[in-house]
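The structure's right below; bear with me while I get my questions together.
Shown here: the complex without one of its protein chains, the others still in place.
First chain written, first letter: the chains are A, B and C, and each begins at residue 1.
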Amino acid sequence: MTTKKRSTGLTAVCDAWQLVDIDVTASFPIRPYTAVMAEVAKRIANGQMKCEMVHAEGEHGQFSIAHGASMAGARATTGSSGVGLTYAAEVYSPIAGGRCPIQAVVGDRTLDPPGDFGSEHTDCLTMRDNGWIFGWAQDAQEALDNSLMYFRIGEDPDIMLPQIVAMDGYFVTHITQDYEVPDQDLVDRFLPPFKPKFRLDVNNPVIMGPQITPEMGPPLEWDRNVVMQRAKGKIVEVTEEFGRLFGRHYAPFVEEYMTEGAEMVFLLQGAHAVTCKSAVKYLREAGYPVGMLRLRWLRPFPDEALQAIASKFKVIGVIDTNTSYGAAGGGGVLLVETRAAISETPDKPIVQGFTSGLGGEVISHDEFFRMAEMMRKTLEAGQLVQSSTWVNFNDYV
Amino acid sequence: MTLSVEVDPNMVEITVWTRGVTLAKEARDVATLLAAAGASEGKYTQSFDNYVDLPDRIGVACKSYARISPEPIQTFYEYENGHHDVIVLAEETLIKGQRYLDGAKPECVVVVNSAREPEALLRWFEPAESLPLVKALACIDANSFGAGVTLTFDGTEGASDDTKIGAGVGAAVAGAAAKASGCVKLESLLAAADNKKAVQEGWDQVRVLPFCDGKPNACETPS
Amino acid sequence: MPVQYEKIKSVKKAPEEEYYLPGHRTCAGCGPAISYRLVAKAAGRNTIFVGPTGCMYVANTSYACGPWKVPWTHAQITNAGAVASGIEVAFKQLIKKGKIKDEFPNIIVMAGDGGSIDIGLQAASSLFYRGHDALFIMYDNESYANTGIQTSPMTPYGGATTFTPPGPVIPEGKKFFPKDPMLIFAGGGHPAVKYAATASIAYPVDLMNKVRKGLAFEGPAFLHVHCPCPKGWTYPSDRTVSVAKLAVQTGMWFLYELEDGVRTWSRTPSKLRPVEDYLLGQGRFTHLEPEHVAKLQAWVNERAQVLGLTATLPPVH
Partner (left out) sequence: MAKSYPEVPFAAIVPCPTVENDKMVTGNWRSVRPVVDMEACTSCKLCWLLCPDASVVYDEAEGISFNLKYCKGCGICSSVCPVDAIRDVPELDFID
């Protein structure tokens, strides 16, 4: 039976991990993701979950433990936030290149300096070129559902890639919300037991991760590129199946909100989409031809999905809640990726950037309103007024 | 279609085979000396270790390269020699069981550091089908010139080489290679090497067995 | 009750079966390769190796192949202890849940000195602290050898490496004295470690029995194996075993076990040979002046006394 529950996004991911019977998890405390591990520990102690929880010596150790467990055939998880993620950076590529489909949960946190617990997507985005698949959940329900879908996609024999279930620190990790915990039978039907292609098995001994000759490098990298592209098809397939089974229907890649008749759209990912939707409603009532696009995946980046809808709009206002100092366009990672994705699309819209919500700040309704006004100026001008705007710093309204 | 051009048509490629670690310095010295000599003659030159063979291990076959060209070298970063004019084996047993003739240019010269006569080494030439490319097989007993083996990590893994260049067996081998192939002049090599006597001995005492159509001593007038 | 394991009685009675097979790109005369072969022989078929970066990764797996008959996985030079921990808990849990039918395997980390006591220290310490049932072997060739011989914490005082070249300003080369991994890992700071031992490739039967004993203990065990490196220490490759033996004879290496904190000597020489006998044959020490040799001798003598070795010690000149 589906159970209704009120808790946080971290608890919701723990609910998913319990449903999929993870074998191993590796923990280390860092705000704000920590509670998912506290929840696992509690459930192991009271017998609800049967899993080995290893208290790692740091994030580098955490990801390495999960890597080892996955090579031995276990369904393994871990997680982190902020500088914890950058500390573990060495091992991301070996895990993905070794095709070990572990799952990490990330509650975003600003990188130091200075000390700041608030959400910024920069931590998770530093992992983006290592071959992991990931995207952001906007609420606890989506965090749980993403966890289930990511296991299914990542462990698919044609994919075999590690995944990150990302969510904004505090917003999704800490603010209590209502969600449904699906039925165990349904989950069992949705996700088969983990079957690695190869595992450390004395009866079928293999050598994992040997040195290679230079000419083996390009074909191995090509394989990693191909599987990342192949994952897009799997994402569509699994998201649809998830909807049929569980009754919650997600757009595979790009959620559209009030885009009917919209000439300009916000484009963003994660928790701020919840406030954004509300702001869009007010703005529509006030006559702004505005809508919203929310990315559900960052890797693989949904170019085709964006290209298919981009020409419906005249202006896209990309909201980056991350920093990429000195990046092309003067904004963040999403601005660069979005511009690149639709650069060759016929009748492509003007893409302008906004940087907002840094340091874990709320992006308020008022700020959305001002961004909309700036987008309207672009619409009227028919060209970029300013490539990238750091909201509250160099606004032009 | 793609362009069909000959890049660096007049460049001489010298490939020095050696044994890892113990003889790495000597092979590097041969390459360094020949390149330095070529440079002093106004040519464009390069010399470096074959990165793919690194890290080298004691006994493993590995290579050092020298390139000498009358024009600026266009394949400066194409880091493996693929068209050898001169093939040097810094240790005699390399003649057995290595494919050093792969990629040899027609009329290439093979120089071996060995006290044995060239004729005695013929049976091991590899691969045999590449023999018609060989113009001459030369032997020099470089170990006998009292030069000794210099073991140092200078010059390895991209480091500068502060140990004397051409103090060890490499000097005589370089002298022999220069004489047998004509790739550089004796005087420029003498100027470059630390042990000039060994260079001279190598030049004087190299025994050259000329080839024609893959057969030794078949030429009317050995060049 | 002492642990039960099948003891190897002599060289002749060593197991015939090879698990570290011919065909690897280690140096001719490689000390660590000897240790790998002996460890694999002693451990047998039901073994999984974790091989962090170092010579025993790079040289053994050149290229897209390896010499092991049993499963082997790479780990980063930083994280062998963590990867091995993950493997260990996975086997435990998968067996407990009935997801696999495997017999719990011997999990052996073969880490170099850097991967154990320097950049790999944190992960190694954590494996020991958490009590994973694994044998962590530190094959010690006293340098970062794979990268072309750079100093590690285990490089002896006075050892020349490409990062500690001797020169007029620094005549001795390496200035620091090495860490003591036995003390760090098994000196009481990691209570879960019930068994630790030093071994040497020059004493192969002793080494193999220590492997078996370490595996027989439940929980983590540590083995510190002295493995001369002909490339890094610059001596002719046929002398690897004799250099290892000289280390034991001069006290540059001590052979002992720590079982529940109690030290048992594996060899108790009645007198130590002067440290010069060990230094003379190695290129890495040729630059040493008498004052440096005296410092090394004093260090050896002090260690012998601290460890409680009752041998006659050479004078310090």
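Following the convention adopted for this analysis, contacts are C-beta pairs under 8 Å (C-beta built on N, C-alpha and C of every residue); 3 or more make two chains touch, one makes a residue touch a chain.
A quick note: this is a predicted structure, and the numbers were derived from the prediction, not measured.
Visitor: Among the chains present, which touch the one that was left out?
Guide: The chain that is not shown is in contact with A, B, C.
Visitor: Of the listed residues C:54, C:67, C:178 or C:232, which contacts the missing chain in the full complex?
Guide: Per the contact definition at the top, the residue touching the missing chain is C:67.
Visitor: Using the touch definition from the top, which of A:22, A:91, A:208 or A:254 touches the missing chain?
Guide: Residue touching the absent chain, from the options given: A:208.
Visitor: Could you please point out the subunit A residues that touch the chain left off the display?
Guide: Touch set of subunit A with respect to the missing chain: 97-99, 160, 197-198, 205-210, 212, 215-216, 218-220, 223.
Visitor: Where does subunit B touch the missing chain, residue by residue?
Guide: Output for subunit B: 2, 19, 58-61, 91-93, 95-98, 114, 116, 120-121, 123-124.
Visitor: May I ask you to list the residues on subunit C that touch the chain which is not drawn?
Guide: Given the touch definition above, subunit C has residues 11-12, 14, 16, 18, 20-31, 33-34, 37-38, 62-72, 201, 204, 230, 236-242 touching the missing chain.
Quick note on the criterion: only the chains that are shown with their structure count from here on.
Visitor: Which chains contact both subunit B and subunit C?
Guide: Correct list: empty, since no chain touches both.
Visitor: Would you kindly say which chain has the C-alpha centre located farthest from the C-alpha centre of subunit C?
Guide: The most distant chain relative to subunit C turns out to be A.
Visitor: Could you give the separation in Å between the centres of subunit B and subunit C, each centre being the mean of its C-alpha atoms?
Guide: Each chain's C-alpha centroid was found; their separation is 40 Å.
Visitor: With chain centres defined as C-alpha means, what is the inter-centre distance between subunit A and subunit B in Å?
Guide: 57
Visitor: Mind pulling the residue numbers of subunit C that touch at least two other chains?
Guide: In subunit C, the residues touching two or more other chains are 58.
Visitor: Which positions in subunit B touch two or more other chains at once?
Guide: none
Visitor: State the interface residues of subunit B toward subunit C in the complex, per the touch definition above.
Guide: My answer: residues 20-21, 54-55, 57-60, 151, 153, 156-157, 159.
Visitor: Show which residues of subunit A lie in contact with subunit C when the two form their complex.
Guide: 21, 23-24, 26, 50-52, 54-58, 60-62, 64-74, 76, 90-91, 94, 193, 200-203, 205-213, 216
Visitor: Where on subunit C does subunit A make contact in their complex?
Guide: My answer: residues 45-48, 50, 57-58, 61-66, 68-76, 78-79, 81-94, 96-97, 99-100, 102, 105, 122-123, 125-126, 130.
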